[in-house]
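Here the structure is laid out as structure tokens; the discussion comes afterwards.
All protein chains of the complex are present and in place, except for one that has been dropped.
Chain IDs A, B, C, D, E, F, G, H, I, J and K follow the sequence of writing; residue 1 opens each chain.
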Amino acid sequence: MTDKVYKLIEVVGSSTANIEDAIQSAIARASKSVRQMRWFEVVETRGSIENTRVTHWQVTLKIGFTLED
Amino acid sequence: MTDKVYKLIEVVGSSTANIEDAIQSAIARASKSVRQMRWFEVVETRGSIENTRVTHWQVTLKIGFTLED
Amino acid sequence: MTDKVYKLIEVVGSSTANIEDAIQSAIARASKSVRQMRWFEVVETRGSIENTRVTHWQVTLKIGFTLED
Amino acid sequence: MTDKVYKLIEVVGSSTANIEDAIQSAIARASKSVRQMRWFEVVETRGSIENTRVTHWQVTLKIGFTLED
Amino acid sequence: MTDKVYKLIEVVGSSTANIEDAIQSAIARASKSVRQMRWFEVVETRGSIENTRVTHWQVTLKIGFTLED
Amino acid sequence: MTDKVYKLIEVVGSSTANIEDAIQSAIARASKSVRQMRWFEVVETRGSIENTRVTHWQVTLKIGFTLED
Amino acid sequence: MTDKVYKLIEVVGSSTANIEDAIQSAIARASKSVRQMRWFEVVETRGSIENTRVTHWQVTLKIGFTLED
Amino acid sequence: MTDKVYKLIEVVGSSTANIEDAIQSAIARASKSVRQMRWFEVVETRGSIENTRVTHWQVTLKIGFTLED
Amino acid sequence: MTDKVYKLIEVVGSSTANIEDAIQSAIARASKSVRQMRWFEVVETRGSIENTRVTHWQVTLKIGFTLED
Amino acid sequence: MTDKVYKLIEVVGSSTANIEDAIQSAIARASKSVRQMRWFEVVETRGSIENTRVTHWQVTLKIGFTLED
Amino acid sequence: MTDKVYKLIEVVGSSTANIEDAIQSAIARASKSVRQMRWFEVVETRGSIENTRVTHWQVTLKIGFTLED
Partner (left out) sequence: MTDKVYKLIEVVGSSTANIEDAIQSAIARASKSVRQMRWFEVVETRGSIENTRVTHWQVTLKIGFTLED
């Protein structure tokens, strides 16, 4: 690793399936405007409920990506 | 949204299957005494271990529900 | 329960599959040097990203085990 | 003060006016089922936005009340 | 342990004697309305002072109890 | 709600009037470059003092907005 | 700014009016013994309740002031 | 309660006896320079060990006292 | 003090008597495998309840000890 | 100071030299796309190790800059 | 160590040189009014930026000193 600089952005992904899918959907959407994503960290896990069922898994995460020179 | 008031209760759900199922089981059980649940937030994720295997996934969560007028 | 004493160790497990599997892999590896593991607590959930896909789920957890007399 | 015991409940109040009003509305609603409320502590302050304006101030608070003998 | 669900309530106990007694008094009072209490966690320890002496030890704790099926 | 993805940005608003106005001024300024803001969360409340009077209320907040497809 | 040193003190202000007034009253009282106050940070917001109404807004804040050479 | 202002100071008390005594010793010592102490909050509990025995219980606490007009 | 290096381990002690005894029992047990323990810090205080009585006080603590050269 | 609005971005700088240099390198890189940076706050300090030596100091920081009208 | 009582004060030191120097300058200034300082703990590290360079390193620290009998 050289003296790289990374930037962190905070996003919320959601999914009707599960926690992993909510994270993956946030990363997929972020990839439209950010390149060279390297890692993520989960900040918060929430969800919406309807009729006693979880309808959406919502995960807030920080995504780190390389700032190119 | 009108000027609603919500209440938060804290519960621990457990499951032999996975994290999502532990959350869902807590919500299902809470629905016996609480109506109009709207969202949850994960507070803590733990589990019990026996013979090097996770036997129960245990998730502490807060559940928010509408206080009806 | 008698007046037992437990020790907590902190480990990071990783998996290409999902969060639960990363936790299980950490516990399986820890079992090589620690016996009588009883519970775990998730400290942090992270992951590595390549080409907009999560390649490894990485979970930091504390594992509690009984210190035998 | 004698050896009293208090209970804490967590509620979310909302208001179109301001933060103090959101807190007061939560306390007013809680008074329908809880008596002898003594103090509150703010846990979180949030709000909803529409067209660049805050439409609802939302305050999560804990309310402490005396458990009567 | 089966797939049980627990609920957590937050209470404040006080005592003129010591910290342990404040915790025990909160649990004793809670037992009037809650059954099957299993564990507690200390959230905060405070106290009131009069004439340079602690007059009441006040402990905020969460109490976990089994939600019966 | 569909499987939307949100982004969170962190801003500091200030006002000579009060806390609510500092929050509103941050949102108004953010609206120049961000659309579809949905909610905010207060991170920190500070202020500057001159001659024993608060001259500016300064509120750090996170603003969540929808990332359009 | 030169190489100044600041000191932080922690105070609790209260007011029957609102949060901003509780902060201002704490700063006004602190000015009797401290000079060159520059900023404050809110640590906690609480209040007392009587008959379902907030009677006092109580704000704990840290106040920073310049230590003169 | 009128619109009083309180100040908080942070002190560390120690005792060879127990936690309560360490707290009481800190309050007793603080009373030499501060009057009208009203409450304390425990910030941290530590201790020194010699030959596998706790030799001193050390408790960091905040003490709140009324600032007289 | 020279340029010493210390290591911290995390243990949970339990006692039927009180909090101080739970801490002391954890230190006594740790002394079987660790030498030159110098200090501890309380991380968490919990307990188990049976029939409305605390049966075990459980304290999680970090213990620091000197790494000998 | 007028009623300015600031934005905070989160970046990670790294350096083979020391902590201050890692911070400065992050600010230097951020200056390519952001103007009017005013302050930073350290969020986390980490580093990579090879052969028992720190090879890179890595500092996560938030940088605040003025949003121009 | 006897049953001593310590007091903690919170100060902010700044330096154009580096983090250690900012800490040392805060301690040097505090020594004008406080004697028998024994230890410090870093609370926060910040800095001011001008033209993409850190102009002042600002460190908030707590300083512990012995309260003499």
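The definition used in the following text is that a residue touches a chain if its C-beta (ideal position, glycine included) is under 8 Å from a C-beta of that chain, and two chains touch if they have at least 3 such contacts.
Keep in mind the model is a prediction, meaning the values are calculated, not measured.
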Legend entry - Touch residues of chain K, complete complex, unshown partner: 19-20, 23-24, 27-28, 31, 37-42, 63
Legend entry - chain I residues touching the omitted chain (full complex): 1, 3-10, 62, 64, 67
Inset, instruction - Could you please point out the chain C residues that touch the chain left off the display? - result: 9-16, 25-26, 29-30, 32, 48, 55-56, 60
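The rule we apply is simple: only the chains that are shown with their structure count from here on.
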Inset, instruction - With one step meaning two chains touch, work out the least steps from chain A to chain G. - result: 2
Legend entry - Selected pair, out of H-I, D-G or F-J, that shares over half of its residue contact pairs with H-K: F-J
Legend entry - Averaged-CA centre spacing for the pair chain F and chain D, given as whole angstrom: 22
Inset, instruction - Using mean C-alpha positions as chain centres, tell me how far chain A is from chain F in Å, no decimals. - result: 22
Inset, instruction - Quick one: which residues in chain C touch 2 or more of the other chains? - result: 19
